[in-house]
Each structure stands twice: as C-alpha cells, then as structure tokens.
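Complex shown without one protein chain; remaining protein chains in place.
Going in written order, the chains are labelled A, B and C, and every chain counts its residues from 1.
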Amino acid sequence: MIPEISIYEILTVTSILFFIGVYGFITRKNLISILISVELILNASVINFVVINKYLYPDMLQGVVFSLFIIAVAAAETALAVSIIIGLYRQISSVEVKDVETMKH
Amino acid sequence: MERIVFYILALIMIVFAVASVTSRKMLRSVIYLLFVLCGIAGIYFLIDYNFLAAIQLTVYAGGIIVLIIFSVLLVHHIEMELEIAKTSKQILTTVSCLLGLGIFLITIYSHEFNVIENSLTTTTSEVGTKLLSYSDGGFILPFEVISVLLLAAMVGAIIIAKGNKLTDKKDNPA
Amino acid sequence: MNFVNIILIPLVPLAVFLLLGIFNQKIKPSVSGYIGVAGLLVSTLLSLNTAYQYFFVNGKADGVYQTFVEKTVWMNFTDTLAIDMGVQIDPISVMMLLVVSIVSLMVHIYSRGYMKGDDGYTKFFAFLSLFSFSMYGLVLATNLFQIYIFWELVGVSSYLLIGYYYTKPSAVSAAKKAFIVTRFADLGFLIGILIMGFYTGTYDFETLNNPEGSAILNWASTSFMGLSVLTWALILIFIGGAGKSAMFPLHIWLPDAMEGPTPVSALIHAATMVVAGVFLVARLFPMFYFVEEGFALNIVAYVGAFSSLFAAIIAITQTDIKRVLAFSTMSQLGYMMLALGVSGYEGHEGLGYMASMFHLFTHAMFKALLFLCAGSVIHAVHSNYLKDMGGLRKYMPITNITFLIAALAIAGVPPFAGFFSKDEILVAAFEHNKLIYFVGVFVAGLTAFYMFRIYFGIFWGKDTKYEHKPHESPISMTFPLLFLALLSIIGGFIPFSEFVTADKAGFEAHLNYPLAAIAVGVGLIGIALAWIFYKKENDLANKMVNFFGPVYQWTSDKFYFDEIYLFITKKILFDRVSAPIAKFDKKYVDGTMVGIGNKTVLTSEKIKGMQSGKVQDYAFAFIAGVVIIALVFIYLWTD
Partner (left out) sequence: MDILSLFILVPIITILALVFTKGLKQARIVSMIGSLIQFGMAINLVFAYFKERATNSDIMVFIRDVVWFKDFNIHYNIGVDGISVTLLLLTAIVVLAGVFISWKMKDLPKEFFVSLIVLSIGVYGFFISLDLFTMFVFFEIAVIPMYLLIGIWGTGPKEYSAMKLTLMLMGASAVLLVAILGIYFNSNADGGALTFNILEIAKVNIPFEVQKLFFPLTFIGFAVIGALFPFHTWSPDGHASAPTAVSMLHAGVLMKLGGYGVFRVAMYLLPEGAQYWSWFFIILATIGVIYGAFSAIKQTDLKYINAYSSVSHLGLVLFALLMLNKTAWNGAILQSLSHGFMTALFFALIGMIYERTHTRDVRKLGGLLKVIPFISAIYVIAGLASLGLPGFSGFVAEMNIFVGAFEHEDMFYRIATVVSVSAIVVTAVYILRVVGIMLMGPVVNEGFLTLEKVTWYEKLGILLLLIPIVGMGVAPLWLSDMILESLHPFIQGVL
C-alpha cells in the first residue's frame, strides 16, 4: 500500500477515470475514440482490483491475477476491434458511428 | 513524498483522460491515453506491484497503443477533425456521469473499508506460481483459457482484416 | 257461454290469413276472394250467434249484464303481473264484434269487385283477414296488455293496407306516417300500461274496472306532480287512444291514410280501427270516471270536442272526397269521445257512455257506407277529386241513393240511424256541459253542410264530360251498399240503452224533443246551405272562398299541421338530432377509438427511433437508468 494515501483517494481517482471513460464512450462519434474510452473504463476497473487486493487482502493475489487477465482480454479485444475497424474502413471508407447504423430501422 | 507523487499522478491521469475523450484530433487523443496508461503504471509502482506495472507499460503502452495508432494512421488523415456530439447530449451525459460519480463517491465514502496496514512486496515468481497452480485457488484453467482466447483473437483479427480478399477470391474463381 | 265459438271468431280470419299469406303465389285470385269472404262469413255468423246468446239468452243476471272471461296465461312477468290471452264478453265487446263482423264482411264482399284484376288480390285478402283477426282480438281483449298487443297488430295491418299500392311513393309515405304517428301515441299507451300495472298490480280490465276494487278505491294513494299516478296513467293511455282515433293533435295520419284502397279506408279508417281509441276509453270507463273524480275524463271530453270542431271545419274545404270523409270520421270520433267525456256512470247518468257506443255503432254503418259509395264513384271516374265529378246520379242510381241515405244519417235527419245516436249525445252534453253542447250542435250543422257539399258535388252540379262513360258498379259492390244502407236506416231503432251501458244495467232512454228539434234544425240549415251553394253550378261558393280569403287557405291546408310535424321530424329530429348524432359517432366516439389506435402507432413510430442500434445510445440510457434507479432506491427510498 501507498503510505499516507488512503484507499478512498485512490478509489476516487478511479471512479473519476471510469466516468470520464463513460462520458467518452457515449459522446464520441468515432469507433477508435470509443475504443479509447473503453480502455479508460477497463483501466479504471483494473486499478480497483489491484488496489483492493493490496489494501484489504494483502496476502492474496487474486486481484493481481485478474488484472493480468483483464489486460490480456483487453489486448485481444483491441486487436479484434482494430481489425474490425480496418475491415469496415475497407468496406465503407469510414469509421464514423453514423455510417454504421444499418441495424437501425 | 508518496503522497505528492500520487497526487501528481492522479492529476496527470485525470487531465489527460479528459483531454483524451474531448480532443478533436484522433492521434492526440491516443497519445493522451498513453499518458493516462503510464500514470496508471505509476500507481502500480507506488503500491508495489512492479510486475503489473511492467505489464501495463509493455502491453498497454507498448502494444495496444501502438496498435491503435496504426489503425488511426491507416484510416485517418492526421489533420482530420473529429465530429463531436450535440451540446445537449454532452450536457446530458455530463450530468448523468457526474450524478453517477456522486453516487459512487458517496457510496465509497460511506463504507468502512477494513484496511490492513502492510508493506508486503509481491514478487513476480509469486504471481507466476499462482497463475500456474492447479491446487485450490490456482489459476491454471483461466490462464489456459486466456491463452486460447488470445490465439482465437489473433486468428480472428487476421481473418477479419483480410476478409475482403477471401470473398474476392470466392467471387472470382478465375 | 260457449267460449269455443267465441275463440273461433278471431281464429278463423287468422287461419285465412296464414293460408293466403303462405300460399300467396299458389292460390288463384278468384279462389282467394272466396276463401276470404267465407272465413269472415263464419266469423260473422259466430258473432251474431254470440250476440244473440249474450243479449237475449244467458247474458243477464239480476237485470245486469254479466262479464264472462275465459283466459290463459301467455307470459309471466313477475309473481303478480302476467300477460293473459283470452276473451272477455260484455256488452261493448259483443257490440264491437257485431260492428267489426258486419263491416268487415261487407268490405270483403265489396273488395271482390273493387280489387278485381289487381296484382296483389290474394295479398289484399290476406291483409284484410289479418286485420279482422287483430281487430277481433282487440275487442275481445281481457287485459291492457292483450289490448296493446292487438292494438299494435291492428296498426301494422293498417300500415300494410295503406301501403298496399307500394309502388306509389305517396302511399308508402302515408303508410309510414300512419304507423309512426300511432306508434308515437302507443308510446304513451305503453308507459301508461307500465304505470297502471305497477301501481295496481294487475292488467285485467275486470279487476281494474271494479268500482269497489282496490285499483279504483286507492287511486289517491300515490301521486305525482299533484295528480294521482293513475290519472297520469289514464292520460297516457288516452294518448294511445287518441293516436288511433286520430284526435287532435295526433290526427295528421288519417287524411294521408286515404292513399290506401277505398275498401280499406271504409273498414279500417272509418268503421273499426279508428274507433279503437273510443273503445279503449269505454273499456276503462269506470277507471276514467272514478279516478280523481274524472279528471282524465274531462280531458277526453275537451279533446274530443275540439277535434270534432277542428275536423269539421277542415272538412268543408277539402276537395278530395276521401279526405272529406276522413275529416268527417275524425269529427265523428271526436263526437264519440266528447260523449264519453260528459258521461256519468250509473243509470240514466250514463247516457253519454251509451250514446257514444250507439254512435260508434251507427257511425260504423253509415261511414263505411259513405266510403264504399265513394269507392264506387272513384271506381267509376278514376279520380278522387270533386272537380272531376258531377251529375253522376244518372249513371249510378244505386250509389246515389245509398250515398244520400248515409249522408242523411250522418247529418242527423230522422229517422235515419245518425239522428238517434247524435241526439243522445247532445242530450248528454246538454246535461253536463253547455259549452260542449254548443260545440256539438255547431259541428252537427257543419257536418250536414260538408256532407251535402260533396253529395251535391258528386251526384248533381255540373255535368262533367267523362272520357269513359261511368257505369254502375257490379253486384258484388252494390250489395254491400244496399245492405249497409238498410242498416243505416233501421239501426237507429235499436233500443241501445237496454243493452250497452256503463253500469251494464240498462235503462230507458227517451228522445228529448226540444233538443232533437234544435239538432235537426241545425242539420237542415246545413243541408239547405249546401243546396244553395252546390246543387246547381254557380259561383256562390267561389265568392265565399274569396270572402274568407286566407282563412280558407289555412283551413284547406289543414292549418299547416302537416308542415309543423314535418318540420319537427325532418328539420329537427332528422337534421338536428339524428344527423349530428351520426356525425358525432363517426367523428368523436369512433374518432376517439381510432385516435387511441393512431396515437399508439404514432408513439411506437416515435419511440422506435430510440432503438437506434447505436450502442452509445443504449449505454447512455443504461447509465442514466442505473443512476436514476440508484438514486431512487438507495438514497430516496431508504429514508
């Protein structure tokens, strides 16, 4: 744990990060920007895992291990997302959300 | 000392996170994200998870960000400005995010965390042992699953990215 | 009493109706005429037999004619109220049996000649039989509901017969008018019956009319708006009677009803159906007399007197001979009503009642005769209008004589039937109400005038050039004329007061010579005036018309009552009530329902946009939703 820093402060920061990510996810109109926002959200939660592991159950490692998994999954997800984005760009020359709305109506 | 470092890191993260989700330049937005990720790595260092911090730096900052940058460069002109959402939507989102944040914080602050004072350092080998342990509380199965997932994602990514050509071939057998 | 014979009286015409109605196409017209006449002949013989048995053999006990009732339950309403079907034999029903039988038989015979060659010959006889059946049922009815049932059936037979020439629009609308106007009156009748049934607990005439019965004794127990409920009921029932008997202001259907074939007019609109209203009041006479000291009876008297005057005035100006006769009928019906209205109950007091019934009887004979003569004339000249007639006495001697007899009878010239009955009425009126008496006398004069106006107009006056030379009608038509003429002559000598009285006891009625002299005098003046005006072709009549100017015009247009009713029905009910309701239904009621449907579709059209497929929108909704739910449940709900 970090000396002089309480768990509250860290959780505050991660919450802020999380909501910034949410804000981005909702307002951005570009697939890549949305991906970036998702990364923010994921990271905020990863920090929570780690911090709670460290502060509350220091003799366990579950939080850390889960963080690793999350990072791995995030990596896989990013790879897939990027490939989808590129594929999409080939098809419609755009990665704007509004151009991918064929599901609507 | 740690306190100051933490606050600096927190400030960096928040500022760059905000910048990242509001910037109208794609590439900048990605670079700001990089700073945020580095800041997170810093936090990991602070709480003595060095291995995790290293992973964060290599996989995220090194891998994912590069991947995103590539994709940005592939599909965008660098100067291109991004569209932004309607002001009304921004405001609404902001309001609900702030409200949500408020709820989070109130919940967090009203909860008594049972903090255990400690300064244990976790070594990489401990993490490794845990990951590969197949006794109680071991993570060998998820570990394997993640491996398969990564493989599948890799294959999938390749196929999706190449998808057009495959169909082309089918369409034109000659 | 042998009730089987009596029940057969209505059932035979019913059987004839069903036979002719169902095998309408299969029966030869000539055969159907015979079947109709034969059916009615049976009924007539049975009626005569009944009358003989009742009046002379076994009807009387202790000097009072008994009431015989035979009935069976037709339908149960409540534990106490039920509709019975049955026959009631008492003086007026027996008398009515005779009237209906004789006139109906004569009309049947007459129709065989009159309707010859008509497409719907069989149908015509079927309807006539239906009418006879209904009329018999009506006069024999034992209770209010039974009378109402046959009342309606009579109305519908009248509808069918007026509309007999159904391809003629005027006949169709006349039929419709007759039915709807009387139906409107029946509405009052029905409500009256409902009230009567509820408050007295019975529909039976016997129970209701018993002067010592609870219905009459307790009339004051419940009141509504200052009058006894029974008075209200009687007034409403009288409205029904007024509708059928064409009393003012429900008279408008009767002149139009002349669109029907003339025998029909003779049977239904002169002799039988139209007297149903009078019969109804007579039927309930003890109630009318005793409840609220005869309040309702006074109304009957005044309505009768007014109608009688009103119709007599209009009759003077009409040019269609059948319409003259129609208004004359209305006027005479008013006479009967006023006679009932001024009548007492016991002994000689009940002179008005007896006079009314007497007049009903004699009037049926001579008025049917008048109509049949008119039919004979119309048959000969193919027109209803006075202007197309004149000088017919040379061509149609029998019709001339019989018409003259009938006209003298209605004008009250002795010794013809009308003189006696009219005299009794005037005596009764004189004894009770002088105003009504003077109206009566005046009407008597008017009657004589208008009747001889058409008599002279038809048989004397100018010598019209006819395209086809008119000729006397065949024997099937003249026989009824002669027969009815005979009855019109001798009918007056029947000692009616021995048989038909309010308290059924019978009394001696004497001619009141001074009053009789006045009435005859007034009648003769009327005839004399008509002689002067119309005997020879002259322009006196036209001068009079010019003299009265607008008054004549009003009268000839029947005081515009038709127009007023037309205005109320067409302009107000149809255009101001019905059309808006129809529109309201389409626009608002239906509109609301359709609107709800359309709004649903619209709303779904709108909110379908929310399902945009954009994950971001969902995310926003999700976040906002979570936030709101969290806010509500965690922070607002818990404390």
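Here is the rule we use: a residue touches a chain if its C-beta (ideal position, glycine included) is under 8 Å from a C-beta of that chain, and two chains touch if they have at least 3 such contacts.
This one's a predicted model, so the numbers in the text were calculated from it and none came from an experiment.
Of the chains displayed, those contacted by the omitted chain across the entire assembly are C. Taking the complete complex into account, C:F198 is the one of C:F23, C:Y52, C:F198 or C:Y560 that touches the chain left out.
The set of chain C residues touching the chain not shown comprises 73-78, 81, 83, 145, 148-150, 152-153, 156, 159, 163, 166-167, 169, 172-173, 175-176, 179-180, 183-184, 186-187, 190-191, 194-195, 197-198, 573-574, 577-579, 581-582, 585, 589-590, 592-594, 597.
Here, only the chains that are shown with their structure count from here on.
For the interfaces A-C and A-B, the C-beta contact count is higher for A-B. Averaging C-alpha coordinates per chain places the centre of chain B 102 Å away from that of chain C.
Per-chain Cα centroids separate chain A from chain C by 97 Å. Rounded to whole angstrom, the centroid-to-centroid distance between chain A and chain B, based on C-alpha atoms, equals 5 Å. Multi-chain contact residues, meaning those touching two or more other chains, occur in chain A at positions 22, 26-28.
For chain C, residues that reach two or more other chains under the stated contact definition are 620, 623. Partner chain B is touched in their complex by these residues of chain C: 620, 623-624, 626-627, 630-631, 634-635. Interface residues of chain B, counted against chain A in their complex, comprise 2-3, 6, 10, 13-14, 17-18, 20-22, 26, 29-30, 33, 36-37, 40, 43-44, 46-49, 51-52, 55-56, 59-60, 63-64, 67-68, 70-72, 74-76, 82-85, 89-90, 93-94, 97-98, 100-101, 104-105, 108-109, 113-120, 122, 126-127, 130-131, 137, 139, 142, 146, 149-150, 152-154, 156-158, 160-161, 163-164. For chain A in complex with chain C, the touching residues are 22, 25-28, 34, 97, 101-105.
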